[in-house]
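Before any comments, here is the structure.
Missing here: one protein chain of the complex. Every other protein chain is in place.
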Amino acid sequence: MPDLPPLALIPFIDVVGTFVFAISGTLTAADKKLDPFGASVIAFSTALGGGTVRDLLLNLRPVWVQEERLLITVFVAVLVTILFRGAIGKFRRTMFLFDTVGIALFTILGMEKALRLDVPPLIALVMGVVTAVFGGVVRDILCNEIPLIFRREVYATACLAGGAAYLLMRLAPVPPGVPVWIAIAIIILIRLLAVRLKWAFPNLKPEE
Amino acid sequence: MPDLPPLALIPFIDVVGTFVFAISGTLTAADKKLDPFGASVIAFSTALGGGTVRDLLLNLRPVWVQEERLLITVFVAVLVTILFRGAIGKFRRTMFLFDTVGIALFTILGMEKALRLDVPPLIALVMGVVTAVFGGVVRDILCNEIPLIFRREVYATACLAGGAAYLLMRLAPVPPGVPVWIAIAIIILIRLLAVRLKWAFPNLKPEE
Partner (left out) sequence: MPDLPPLALIPFIDVVGTFVFAISGTLTAADKKLDPFGASVIAFSTALGGGTVRDLLLNLRPVWVQEERLLITVFVAVLVTILFRGAIGKFRRTMFLFDTVGIALFTILGMEKALRLDVPPLIALVMGVVTAVFGGVVRDILCNEIPLIFRREVYATACLAGGAAYLLMRLAPVPPGVPVWIAIAIIILIRLLAVRLKWAFPNLKPEE
């Protein structure tokens, strides 16, 4: 089945990603002292906001509007986070790893979706990055903050680099199935190195 | 005509709801010292933002983009509010009642629209709540505030409870036409009791 993207074959891959991002959203909402309803909206936005923006731009009905799976996943994640707050706090490092794997997977899944709709490659790359990072942007807007990724260490850039590599490998005689994993590895690697080595782009300076 | 939703038979029901929400939006804009153009945008977002977000998610062209009726309603509401500010201030209690009836009606109208597009029930429930409360969320984002409903007394939850009851009654042998009114009554009752008895969910706490 060379036409099927290898990632889509992994069952529940989107459920796992949604679950992890929803936990992270609930923790943010708790920091903002929101109530359980507000926390659910923030968790939802963090987990599904990126894919929703992508699907609206592609003029599609978002996946979570068609199937209840993802909505229920967010709800369970919010409940679990509220009930086991203390325990989750101890897994910050694991959460970070999940988040990193999550943005890698979502980048490639988002690109694949756009490419299969015959969107031009560069725009598919943007759609991949949007899928991965725009949930966090929506979360920050709702929490009344300048989105973190506009000022933070290499994050969206890791997705961009991995996605660009994915596009290049499509042009080269690479066996099918391989580019996906290389691209994901690139994203994870850049993100881990960036955090470990405190990579950051210099911020622009206001004019004097 | 059992297939037609009873609410849609009431003429101008959406015009009345839009009018009330647009007045409330204009009052908010005045508190923020916006100019008449800003006030119109805020009034518009408050009144039509919820339905617009729902329709974008359902991949439909929003109703106000197809018919001028609702746009003109908002414009008239802004004018009336600017001209008769003092008088409207005296009707705060009436406004509150209208607002409460408004979110009840919009919840059920939004659910009906989604259900008729064969959206799964749980997601139709979300679409109903979005229709009712997201106008306020868009308004607060434009006014640079953390959306009020994320921190406020039982508001969206009233819509959720009424909407859930509506879904359950569809499964039971209830005569057609009855569920709509029971659901609306539940939403209004919960909202009134919540305000009167100062019900509120506890806010989540940031981690120490």
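Here the chain labels run A and B in written order, and each chain numbers its own residues starting at 1.
Everything that follows uses one rule, which is that a contact is a pair of C-beta atoms (placed from the backbone, for glycine too) under 8 Å apart; a residue touches a chain by one contact, two chains touch by 3 or more.
Everything quoted here is computed from the prediction, not taken from an experiment.
K.L.:
Out of B:A47, B:A77, B:C143 or B:I190, which is the one that touches the chain we can't see?
P.N.:
B:C143
K.L.:
Check the options B:W64, B:F106, B:F134 or B:Y166 and report the residue that touches the missing chain.
P.N.:
Checking the options B:W64, B:F106, B:F134 or B:Y166, the one contacting the hidden chain is B:W64.
K.L.:
Among A:L122, A:V174 or A:L193, which residue is in contact with the omitted chain in the full complex?
P.N.:
A:L122
K.L.:
Touching the absent chain: which residues on subunit A qualify?
P.N.:
56-59, 119-120, 122-123, 126-127, 137, 141, 144-147, 149-152, 156-157, 200-207
K.L.:
In the whole complex, what residues of subunit B lie against the chain that is missing from view?
P.N.:
26-27, 29-39, 41-42, 52, 56, 59-62, 64-68, 71-72, 82, 85, 89, 141-144
The rule we apply is simple: only the chains that are shown with their structure count from here on.
K.L.:
Would you mind pulling out the distance in Å between where the CA atoms of subunit A average out and where those of subunit B do?
P.N.:
31
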